[in-house]
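One structure follows; several queries about it will come next.
Missing here: one protein chain of the complex. Every other protein chain is in place.
Note that the chains are named A and B in the order they appear, and that numbering of residues resets to 1 at the start of each chain.
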């Protein structure tokens, strides 16, 4: 906390001792410290421990839970093992599919809801219901609806020959898309809400100017609205990406990662290794790779958006 | 637990009177006053029954018993965490038959050998099937848990469908396969066979059952894994054939619940299952097949000695808790498996048998006509077709993925089992 702006310096000094700006800095510092300290103690400390564990062969159920240093072996195994590779690919595919569709559909929904009316406000309130349901329950609801023997949707899809008679969750090529669909169902309204918030904060005069210039709706959207909306889009995409990459509950209660390894995700794999086999070293490596992937993607997003922003300003 | 307890207590009191234990219970002083015992229990039929009966134990001894009912995954995770963290959250744990190796190896639970010897008369140990004692809890010369719920693998079938097709109840595994395919008629939505196909424990456990009947095994004579043995590959091919030709299409995604449900709904002619589910087939509120269902022995492979799958649950006492609680837990176990209480438990639908006298009880036999089948199966029980070694959970997981991949992913049986074998060898 070094820089001092002219704005605060202009506030008159009223007491002796510390200068007002310094007292103010101290005050703000004291307000921020508890939260920072708390997060470091409870999240960062175990995280650091997780990094250490990932370099060890450490299984709580074997050899009395002794630790053996193995260097990068856990990471090597994760990245070369077929199951690990598959989990990584699935997780990326899931995240990509979910985020892209949620963005496109969410944007459409936000545009539908843009007009401010009582009807739209009520519609939005109801559309936000899925966001509040436990992902565990959402997974179970769709498992029941899509069951081929008795599910209200699955039975007819199979009966009318739209899907394989074994059902959507049982096909190696359909299971992951089905889970992506469930995620889209649950989270598109939240994306729409974020984008809607962005839309509503757009400056009205610019929109009117565009309309006066005779721009078609499509042009208006592409040239005026979208560039202004970019920061919001970035936020929506990053938030969803971070959550989608850690998908667990809905997979856990529907396919358990199957059929074969078709829907095994990093978190499902990690929870199995960590909380079922207590293979702490390996599970920590899975967790750390997950963090790295998310951080890398967030950085890539930030870069892309910035470039798009620059290009939009040039035109 | 106030609500549950008060209802249960009233029920418990009524039961006490009806079983004639009341006099003894009220007369005895309460040696375990103030002790609270917590059980982590699998959400099987017995769980709610134990919770219901627990207040009787409190009347008798003064010890409060709390039953924490968990699903299989949570039970495994929470109890393991409790043991490795020495956190003493649970005094007793329901132990799946296949966890014995892990318990014995790591010393999670109290070795009950001496106590059983000391209290043999009180336990009426000769009345308990030797197979139950051996498989549920005996490992490496230790008794890591005491059996209270033995399940027999049995075959449930539909008399009407077999009669209509003129098929005799199959006695060999080979006949079973043939009959299953013959009974299947998708146009009428009738299928010959159903088993678990879902990835994980579900498909692994069911396949192991058929694998054993067809002469396969997980370990060789030296105790080393031989997942890709010729017999195993052959049996996996048969299992796949059954799924392709004789099972309801949804079966590749079934776990135990889905499998039982498809049978109760009347989609399926024959199913190998655990005896614990059998009462449900006769319950008109759940079942469409009350009048046509029958239970018999599981088929045996041609030329193999008659052996019937055995599974179930024992109660293990956490080794971290203090002596007084260990003793109290032992008192509870003895009480729970005592003939009158055990009978009561099964009258309430627990489906959990370990005693010869319970299976021979006329009142129970009148209620559940299939008990002689269980009794006979227990006498020729095989509880080792799922090896109870410490590495079992991982092996089951490997098989669960491999078999499922063969059923739905079109993976080659040999290639899938070779890969599983490669991974399994790392565990030894």
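By our rule, a contact is a pair of C-beta atoms (placed from the backbone, for glycine too) under 8 Å apart; a residue touches a chain by one contact, two chains touch by 3 or more.
Everything that follows uses one rule, which is that contacts and distances are computed from a predicted model.
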Q: Could you tell me which of "ABC-type glycerol-3-phosphate transport system permease component", "Aspartate carbamoyltransferase", "Heterodisulfide reductase subunit C" or "Transketolase" is the UniProt name of the chain missing from the displayed complex?
A: "ABC-type glycerol-3-phosphate transport system permease component"
Q. For the chain left off this view, which of A:202, A:223 or A:305 is in contact with it?
A. A:202
Q | Touch criterion as defined above, residue of B:267, B:295 or B:336 at the omitted chain | A | B:267
Q | Residue touching the undisplayed chain, where the options are A:101, A:155 or A:221 | A | A:155
Q) Of the residues in chain B, which ones touch the absent chain? A) 1-4, 7, 38, 42-44, 47-48, 51, 66, 68-74, 77-78, 81, 85-87, 89-90, 189, 255-258, 260-261, 264-265, 267, 277, 285-288
Q | Where the unshown chain meets chain A, residue by residue | A | 1-5, 7-8, 11-12, 14, 23-25, 27-29, 31-32, 34-36, 38-39, 42-43, 45-47, 49-50, 53, 109, 112-117, 119-120, 123-138, 140-142, 144-145, 149-152, 155-156, 159, 185, 189-190, 193-194, 197-204, 207-208, 211, 232, 235, 239, 242-243, 245-246, 248-249, 253, 266-267, 270-271, 274-275, 278, 280, 283-284, 286-288, 290-291, 294-295, 298
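Criterion: only the chains that are shown with their structure count from here on.
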(Q) Please output the residues of chain A touching chain B within their complex, sorted ascending. (A) 60-62, 64-65, 82-83, 147-150, 158, 164-167, 169-172, 255-262, 272, 275-278
Q: Over in the complex, which chain B residues touch chain A? Could you list them?
A: 73, 76-77, 80-81, 84, 102, 106, 197-200, 248-250, 252-253, 258, 261-262, 265, 267, 390, 393-394, 397, 401, 404-405, 407-409, 411, 419
